[in-house]
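Note that this complex is displayed minus one protein chain, with the remaining chains in position.
The chains carry the letters A, B and C, assigned in the order they are written, with residues numbered from 1 in each.
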Amino acid sequence: MAKMAVEICGVSFKNPIITASGTYGFGREFNEFFPLERLGGIACKAVTPEEKLGNPPPRVAETPSGMLNAVGLQNPGVKRFIREALPWLKKQNTVIIANVAGSSLEDYCQVATALEDTDVDFLELNISCPNVKKGGMQFGTSYEGVETVTKAVRSHTSKPLMVKLSPNVTDIVDIAKAAESGGADCLSLINTLLGMRIDVRTRRPILHNNVGGLSGPAVFPVALRMVWQVASHVDLPVIGIGGIAKWQDAVEMMLAGATAVQIGTANFTYPDTPLKVLAGMEEYLESQHVEDINEIIGTVKPW
Amino acid sequence: MAKMAVEICGVSFKNPIITASGTYGFGREFNEFFPLERLGGIACKAVTPEEKLGNPPPRVAETPSGMLNAVGLQNPGVKRFIREALPWLKKQNTVIIANVAGSSLEDYCQVATALEDTDVDFLELNISCPNVKKGGMQFGTSYEGVETVTKAVRSHTSKPLMVKLSPNVTDIVDIAKAAESGGADCLSLINTLLGMRIDVRTRRPILHNNVGGLSGPAVFPVALRMVWQVASHVDLPVIGIGGIAKWQDAVEMMLAGATAVQIGTANFTYPDTPLKVLAGMEEYLESQHVEDINEIIGTVKPW
Amino acid sequence: MQNVQRTVDFLVSIKAQIYLKALAKRMEVFMKYLEEQCPILSKIEIAPGIYDVTLKAPGIAALASSGQFVNVLCETFTLRRPISICGFDKEKGTLRLVFEVRGEGTKWMSQSTEGEKFSVVGPLGRGFDVKDPSQKAVFVGGGIGVPPLLEAAKAYGENATVIVGFRTASASILVDDFKKNGNHVQLATDDGSAGHHGFVTQLLQKHLDENPCDVIYACGPTPMLKAVADEAEKRGVFCKVSMEQRMACGVGACMVCVCKTLTPKGDDRYAQVCKNGPVFNAKEVVWNG
Partner (left out) sequence: MQNVQRTVDFLVSIKAQIYLKALAKRMEVFMKYLEEQCPILSKIEIAPGIYDVTLKAPGIAALASSGQFVNVLCETFTLRRPISICGFDKEKGTLRLVFEVRGEGTKWMSQSTEGEKFSVVGPLGRGFDVKDPSQKAVFVGGGIGVPPLLEAAKAYGENATVIVGFRTASASILVDDFKKNGNHVQLATDDGSAGHHGFVTQLLQKHLDENPCDVIYACGPTPMLKAVADEAEKRGVFCKVSMEQRMACGVGACMVCVCKTLTPKGDDRYAQVCKNGPVFNAKEVVWNG
């Protein structure tokens, strides 16, 4: 069987399948379906310096081949994350990626600092959450914003730093370069596309936040395009996210240049999606006589 | 039955259903399914000053609830459009929207000039086609670009001018304001989102152009969000496009502020989609005791 | 007690033991949530647009308790549909769901046929958690909020008064099932076509005026729940309500399904309906949240 391990910034993942931030909590619930240790890694729900209540419900709406969410960063705060979630997570034998969020530069730095001496393996900078009023999007959608926040967090952490990019931008390569210039070790993309749904009967947006983040298979082609563009133009490792639901999707992402992938929404449809994707990739590699998954990364042949 | 007629820039449409540019040719083929005169209007395939060959095939790929296309503006040129397509179209008793494209400012102005003394009712400026190397996207994704090309075309036409916006931008409202400042009479949005698919067996992008434009139900939530944002912040009439396949979608667009809608990809799934959408809207209005469709435009109640 | 007895019976049954062992082995460790492919054993339209479905779901049935729900996959939809567990038979390994066609997903479910399979995730959430069925209980249900009450009311037998309300007589469901439980059933319809002409809350007030009651369980539209909760509060009766919210993961990981509740300290918080609920202590719920 093909070797499935990949290494990113010195951290080794037993396979390239990571569950995406915000869709997998801190791992405990989905661990009821299959043990987390089967995963390459888990990207935890975003944490902020203090507990956050989040947006009023409804926070979710279904869309064709996708969904909108507007959680608004509800989380217990970084301290409780360290105290209550991390010790358990540590025992699960998978790479732990903490997702760092906030509404100001200081927030981000504070979370990074709090995580410095913990068992977290990786920081993922969430500068692209579209569901909070301050921070979030603003940082994520301009060269200056991305560079500034990356630089600031960089100076507060010695852990490998992944910057998660927003797709709601004109030029994703430009934004990726800003993260690189700010000192990112690696990039993950995409976060959600901003979308909306209206209830025609009540004439109200379905989401209380009016707009929310689009995820799921619907966004896959956009995510794949962005991963390909960024991987072709920036020298950092890339983690592909967005709409992955089948092994083919994960393979496409890796052919486009991703070293690993994150799976989010598809966990809601089938909780065993990560295992099915992994098994499918293994079969694919076998059928293609590839002995190490690293051999396929970035090998798409553009016309 | 509710009144379905809408008026945009002094042109009256018997109903708000228009077929979207590039999906309906110059109307002849789909006229074999039902007469064009049932439509509020038809947005014709983009025309350029001279005939264009377009991109090599494959030009289409399916995606979850959507498709990618990379036609590359294949068209017979504006002169043949006027000679061969317009006389027939004129007889079909529907509003004729010409879709103007090119790869330079001069191209756009040349097409507008050529159409000045024709039976075309409306010009739709296609500054957002992602499938041509020059022009297209560049014009469509910066404030300066949009303002410049709108202004230039404005000075070459006395016909109502609709500017069609690209969704591949950080701030759609900013782009809409650029079109307004350039002299647009009305806005249509969205054009396609840039996407990609890879054949995992051949490791080649499915599209010969590598990337292409995403359309269909998958993009609806993004389109709706953008229509709502633009309609709420810009004083021009807006035509909603993107992923409309059911009457509910069209109603959502109008609640969000669109005066009319365009239907593209859904014509491929069911050629009678425009009629079904229209019938569904009529029933909806009846059930809501609304006597004139104009009464629902922009009446979404945000939280 | 009846419930506990049944569970014990089941656990000692050899068949179940073999099943659970095989399951545990397949899943490598013992799991609380399962995803099962469940053949449809029967499907009946018990009122216009309301379907009563029995599924073969031995794993989920074995773990189920009253007031919990399952998450049903509707083909081609990204999100599963939460449906309450109306009944379960741990020995037969079956699960009973009663659902109303509301939109595209439930329509798809209604078009399935016997022999086809639903992918079901469950059992999910915190149910009614019946403590002492020798107490006097009142169950209040409105419309499609009635099915989740059936299994809990069974535990109480004739100690339970069940007050159910529907739009109209033809939309009424499960009345005979409650009677079979031994429950005292009172019926209300909005149009007076059967039972009391009016709201369940009127019947509830009347009942509470005249009878002792230790606990109230309610499920139905939010305004009804609020009215029941107010009534319980006023009279100092313990009350549990089953809440609804749009969901995604169904297990407590994604935070989309919240409802505003009070912490023990009295602070607002957004609790997850799928994990902290769907059944909440009525006093915890912030009704205008």
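Note that a residue touches a chain if its C-beta (ideal position, glycine included) is under 8 Å from a C-beta of that chain, and two chains touch if they have at least 3 such contacts.
Small disclaimer: the values here were computed from a predicted structure and weren't measured.
Chemist: Any idea which of B:Pro58, B:Gly102, B:Gly140 or B:Pro160 touches the chain not displayed?
Modeler: B:Pro58
Chemist: Taking the full complex into account, find the residue in B:Pro16, B:Gly145 or B:Pro217 that is in contact with the omitted chain.
Modeler: Going through B:Pro16, B:Gly145 or B:Pro217 one by one, B:Pro217 is the residue touching the chain not shown.
Chemist: Which of these, B:Asn69, B:Thr94 or B:Gln262, touches the one chain of the complex that we don't see?
Modeler: Only one of B:Asn69, B:Thr94 or B:Gln262 touches the chain omitted from view, namely B:Asn69.
Chemist: In the full complex, which bits of chain B touch the chain not displayed? Write them out.
Modeler: 22-25, 29-30, 32-35, 45, 53-54, 56-63, 65-67, 69, 71, 74, 216-217, 265, 267-272
As a convention for this text, only the chains that are shown with their structure count from here on.
Chemist: Which chains lie in contact with each of chain A and chain B?
Modeler: Neighbours common to chain A and chain B are absent.
Chemist: Can you identify the chain nearest the overall CA centroid, using each chain's own CA centroid?
Modeler: Here the chain at the core of the arrangement is A.
Chemist: Whole-Å distance, chain A centre to chain B centre, using C-alpha means?
Modeler: 33
Chemist: Centroid of chain B to centroid of chain C, CA atoms only: how many Å?
Modeler: Centres of chain B and chain C (C-alpha means) sit 48 Å apart.
Chemist: Where in chain A do residues touch at least two different other chains?
Modeler: In chain A, the residues touching two or more other chains are 56, 61, 63, 65-66, 216-217.
Chemist: Of all residues in chain C, which are in touch with two or more distinct other chains?
Modeler: Residues: none.
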